[in-house]
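Of the protein chains in this complex, all but one are displayed in their positions.
Showing chain A:
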């Protein structure tokens, strides 16, 4: 039976690999996702072929978890997608952590300690491993799983605005993080040396606590604007946690699948960092925005407010309009209103484009999801470099709740924390309208030099209401 199970695991791994490959191309993405789901199904069925399983609990657990997942996934609005992905990711990390705990409890409770445990493990998996290896795998699974879990919860809190989006830091938080990390590493080492015996339980409790607190403390100092990087990184962690869990129970499908996720998450993290022209270390420890209070040249001039009526006259005369969506569009759920306005402009012979910055929003590709939901045609979506080449011929740029990704301080203010980050150069358009909830600073806490430029007008208020107002101006 073990041969059949392992062959099925190989098939599942192949399906995961093809699934991820196909997810990378627009026309095959959906079938890729389904293929990987089939792979998951095969992996689960193969595991059920092991004898002696507690069926009532298995059926109950899968039904309960599956129902919760299905209901959450079908009810969540597209604008709530980043939070949802963060929560799912956190639960994956928690599951890995608990698997680590389960294996520890087995070692702790079994007569004969780690030797008996390893004998039982060898009987189940057919592989004999040294005690230090099993213990190290357990400790690392608990550590990474714990960081993933609470880190994702904090990300969820920030994304759903249950926690403030601004970076939260306090004096000494850096030192505390280092101490916690050292504690965690110490616990990992201690547990690897002495996985059973009197102190083992204490070690594991210290390890779990340190991991959970580390997850929180390493995520709260990161501002909302950096969330795409954080989400991608946490995604990577959850894969690595699963891969380590695979090393504990010596299961190759866990190792391969977890590792694929870990690697793909790391790549996405790299892409996001590159889009901001910052290193990962800078994102994690730089607190982009936490330094905003002191850094950056003071702004001169004033923000000029405009009414929807003014904007209407300018838009009506425009022949080329570019919309630049950001997180504000997501919060206001304004994507359908934008699409409606774009259609009206098009029907008047105006050329309309949507310029999407790679890190606009709160997760990688966030804006593309929202614009897809509103049926914006693919041909109208332009990437940053493409739109920047023609931006000075654009009559009107409409910035919908985007902040840092259009901040010209990134180009010319060396004192600014975002200096060097590639932006969409909307300030070069003839006229710019910025839709913004209020005069306050954006999510990142940075003052935006764009708002003080001569060709820029502010449209204050909820983005959806403002856009609907414009649409009705046109229909009158």
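To be clear about the criterion, a residue touches a chain if its C-beta (ideal position, glycine included) is under 8 Å from a C-beta of that chain, and two chains touch if they have at least 3 such contacts; residues count from 1.
Criterion: contacts and distances are computed from a predicted model.
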Fill in: Hidden subunit of the complex - UniProt protein name among "Carbohydrate ABC transporter permease", "proton-translocating NAD(P)(+) transhydrogenase", "Probable glycine dehydrogenase (decarboxylating) subunit 2" or "(2Fe-2S)-binding protein"
"proton-translocating NAD(P)(+) transhydrogenase"
Discussion item. Of the residues A:153, A:168 or A:255, I need the one that contacts the missing chain.
Written reply: A:255
Worksheet item: Which of these touches the unseen chain: A:19, A:326 or A:422?
Response: A:19
Response to the item:
Contacts from chain A to the absent chain lie at residues 16-17, 19-21, 23-27, 29-30, 32-34, 36-37, 40, 43-44, 47-48, 50, 52-54, 57-58, 60-62, 64-66, 68-70, 72-74, 76, 78, 81, 84-85, 88-89, 91-92, 94-96, 98-99, 101-103, 105-106, 109, 124, 126-130, 133, 231-232, 235, 238-239, 241-243, 245-268, 271, 356, 358, 363-366, 368-369, 372-373, 375-378, 381, 383
